[in-house]
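Mind looking over this structure? Questions follow.
In this view, the complex is presented without one of its protein chains, the others remaining in place.
Right after this comes subunit A.
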Amino acid sequence: MLCDNCKKNEACIHITQINGNKKIDRYLCEDCAANYGEFIMQENSEDQPEVFSINDFLSGIFHNTPQAEETAEPVKSEEYTCPACGMTYMDFTRSGKIGCSKCYDTFRSKLEPLLRRIHGASKHNGKIPQRAGKMLNIQQELALLRKQIQEYITKEEYEKAAQVRDCIRRLENDIESKE
């Protein structure tokens, strides 16, 4: 068999290349196998994104956001000063650092689109602190139980579903009594 790449020499090496879920078999001669890496690089170079550092990316966002929004809806600057630490939104765009936990409340509406651009999301989904988040913990558990009950019902395991339903009622009562 001739080499897949140069089509001149006899292929002596078999390489399996995996791109995502595509599997490509290659039969290469010794010379081409030695250049195997470069050969892949060339092949994929068109659909590769530009490499950029996260910091370039961020400062780009900071510098675009205020301008774009100022022209759309001019706001009084004191609306964007944190009452707790005195930081302004301008301070933030300059340093990239938030001053205190109150700042997040103060700048919430400005930060949300920014967060979506950095993280692709603006809603926390992870761990919740034991003290600050008692209610949230219950709500997370409720969501989980409601999913579970659906599963039991589709599997026709009604006895288990009934148990879960009792749990849900208890938690719902907990929330009501706290509110």
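The working rule: a residue touches a chain if its C-beta (ideal position, glycine included) is under 8 Å from a C-beta of that chain, and two chains touch if they have at least 3 such contacts; residues count from 1.
FYI, contacts and distances are computed from a predicted model.
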Record lookup, UniProt, unshown chain, options "Protein arginine kinase", "Serine/threonine protein phosphatase", "ATP-binding cassette domain-containing protein" or "L-lactate dehydrogenase complex protein LldG" -> protein name "Protein arginine kinase"
From A:Ala84, A:Ala143, A:Ala162 or A:Ile175, the answer for touching the chain not displayed is A:Ala84
Given A:Ile98, A:Ile138 or A:Ile153, the correct residue touching the omitted chain is A:Ile98
Hidden partner sits against subunit A at residues 13, 15-16, 18, 30, 33-38, 40-41, 44, 48-49, 51-52, 54, 58, 84-87, 95-101, 104-105, 111, 114-115, 118-133, 136
